[in-house]
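Excluded from the complex is one protein chain; the other protein chains are retained at their positions.
Residue numbering begins at 1 within each chain, and the chains themselves are lettered A and B in the order written.
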Amino acid sequence: MADDRAVSEVKPAFSTRIALRTTVNGNSVAMQVEARTSLLDFLREYMGLTGTKKGCNEGACGACTVLLDGRRVCACMTLAASCADASVVTVEGLAGPDGALNAVQAAFIEHDAFQCGYCTPGQVVSAVACIREGHAKDTATVREWMSGNLCRCAAYPQITAAVLEAAKRGRT
Amino acid sequence: MNDFAYAVASEGNHAVELAAAGGATFVAGGTELLNWLRLGIAAPERVVDIGRIAALRGIREDGDTLWIGALTTLSEVEANALVRDKAPALAEACARAASPQIRNRATLGGNLLQKTRCAYFRVEEPMPWPCNKRKAGSGCAAMDGHHERHAIFGWTTECAATQPSDPAVVLACLDAEIHVVGPQGRRTISAADFHLSQDEAGNAQRETRLAPGELISGYLVRGSAARRSAYVKVRERESYEYAMVSAAAALVVERNVIRHARIALGSVAQKPWRLARTEAELVGKSLQRNALLDAVRMSMAEARPLACNEFKVRLATNAAVRAIEAAGRMQ
Partner (left out) sequence: MTPASAPPPRAAAELVDGTRIRGGLDQPVTGIGAPVGRPDGAAKVTGRAKYAGEEMPAGTLHAVLVTSTIASGVVTDIDAGHARRVAGVVRVLTHESLPKLAPAPVPPAAQSFMPMQDNRVMYEGQPVAIVLAETLEAANEGAGQVKVTYRAGPLSTFAAAESVKPRSENNGYAFAEIETRAGQPPDPSQVKARIDETYSTATRHHNPMEPSTTLAEWRGDEISLHDATQWTYGIRYALAAMLGIEPRKIHVRCPYTGGGFGCKGYVWPHQVLAVLSAKVVGRPVRLNLTRQGMYTGSGYQPEVVNRVQLAADAGGRLLSIVHDSTNVSSLFDDYVEFGAAGTRGLYASGEIATSTKVRHCNAGTPTAMRAPHEGPGLFALESAMDELAAALDLDPLELRLRNYAEVDPADGRPFSSKKLRDAYLEAARRFGWEKRPARPRMMREGHWLIGWGMASCIMSTFRFASSARVRMRADGTVTIETGTQEIGTGPYTVMPQIAAEVLGVPLERVKLILGSTDLPETGGTFGSSTTLSTGSAVKDACEKLKPKLPLLEKMSEISADGVWKPHGDVGFDATGGKSGYSMHTWGAVFAEVAIDESLGLVRLRRAVGGYSAGRIINPRTARSQMIGGIVWGYGQAVLEESVMDARYGRYLSKNLSGVMLPVNADIPTDIDVFFVEEHDPHASAIGARGIGELGATGVSAAIANAVWHATGKRIRKLPIRLSDVIA
């Protein structure tokens, strides 16, 4: 594989190292990343934001769900480089500045909507988006629209109940 | 994953220019490409990010036609009021694909360019078994292996993989136009002809009529038949799962008599499989279940199941009938 300079000579627009400027949980971030670095590895390995989890690294489990410009996405399937000038919100960015849990987080605790907790950050972020999208109106809709997040402890009925309740409470 | 160089394209022609450097591939959502890179299905030297080209994104109506930019995400297509009204099957196909998270990144352009879910193909390097798609001439491990989910139409002994895209089935059913931009300029390909079955392609690696360096810029859906269209996706897992079989149907019905019918099956071949004989046979028929079944069976008689997927012939037949019935119930 050619090094940076060799590639640059061919086509100046291309680079293997990216000076990434983006916003994570409201904070401006400027960091050198590799072009191939996923948003997930960027968050976990470069930023130390380990709340976002790596369950499959192929877009098949949802443990890495984050909000990218307000929409839920799998961070493992997103290049960090493509998040330039974007706004990324992870589970660490959901609670209030005073540490107060948001409605989804509180409802997850109240409904015992997790056990081991490893899928939980992804579930919580996904639920926040699910409610904002208007997909938390009834049980069947929540079940379908929360199906992008696997939970091997299998707290699905409790997750569904928590999402419905948080939606009813209205503040996410 | 190998290291690669990355550049952002500002518009379609710029993307084509950047890719002309060679060893390049395009990325938009990345939901498929990143897996290719991790598995070694692709190892580009350069990646051109087309995700920020605003001109290739969005949905607009122009008289009787609907234009959908290639970079429109599956979520946007699914939620769009125009699509839901004018081509409900397309909205349904997008809604049934993958998961909400994936649909927020995956684009309608990229979705048609996804590759088969054949497990022998989707394996990491170094390959533990032969696959003609991955390495020409190496053989096909599925042929005498596990191929329950494989093709029943259009396959060859070299490869029996299927194309898993949901929207592709509907676009083929609706005779949509696929607009392409490339080094030789712009051209249009019919969605029904865009993908190639193995016997059309002549080898296991070629899957579409897209030439190297070409980019899908958008889709044109026309005609009033799209309004009465339905998509049925059959899968063992209720959600977040590829189809075992899917079926799209679009009808023009007047006074309970079918005037025009278009039907396509998904996950039965390397291309959306149009049931041409059935489409012709249905004209003038009512929506009686037995009549529909007979008409679908005329096309399914041509199916060539593999040793372990004969059930897909029955399944596809039943799914097609369901889709026609669902379209027939629409107003």
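Quick note on the criterion: contacts are C-beta pairs under 8 Å (C-beta built on N, C-alpha and C of every residue); 3 or more make two chains touch, one makes a residue touch a chain.
All values derive from a computational prediction rather than experimental measurement.
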item	value
From A:Leu68, A:Cys119 or A:Ala136, residue that would touch the chain that is not displayed	A:Cys119
Of A:Gly26, A:Gly70 or A:Pro157, the residue in touch with the unshown chain	A:Pro157
Absent chain, residues of chain A that touch it	34, 36-37, 41, 44-45, 49-61, 63, 90-92, 94-95, 101, 104-105, 108-110, 112, 114-121, 124, 139, 142-144, 146-161
Residue numbers in chain B that touch the chain omitted from display	1-3, 40, 117, 119-120, 122, 124-129, 141, 144-146, 148, 234, 236-241, 244, 311, 314-315, 318-319, 322
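Please note the rule applied: only the chains that are shown with their structure count from here on.
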item	value
Contact set on chain B toward chain A in their complex	1-8, 18, 21, 27, 29-31, 34-35, 37-38, 45-47, 49, 51, 75, 98-102, 104-105, 238-240
Residues of chain A touching chain B in the complex	1-2, 4, 7, 10-11, 13-16, 18, 34-36, 38, 57-60, 62, 65, 68, 71-74, 76-79, 81-82, 84, 126, 129-130, 133, 135, 143-145, 147-149
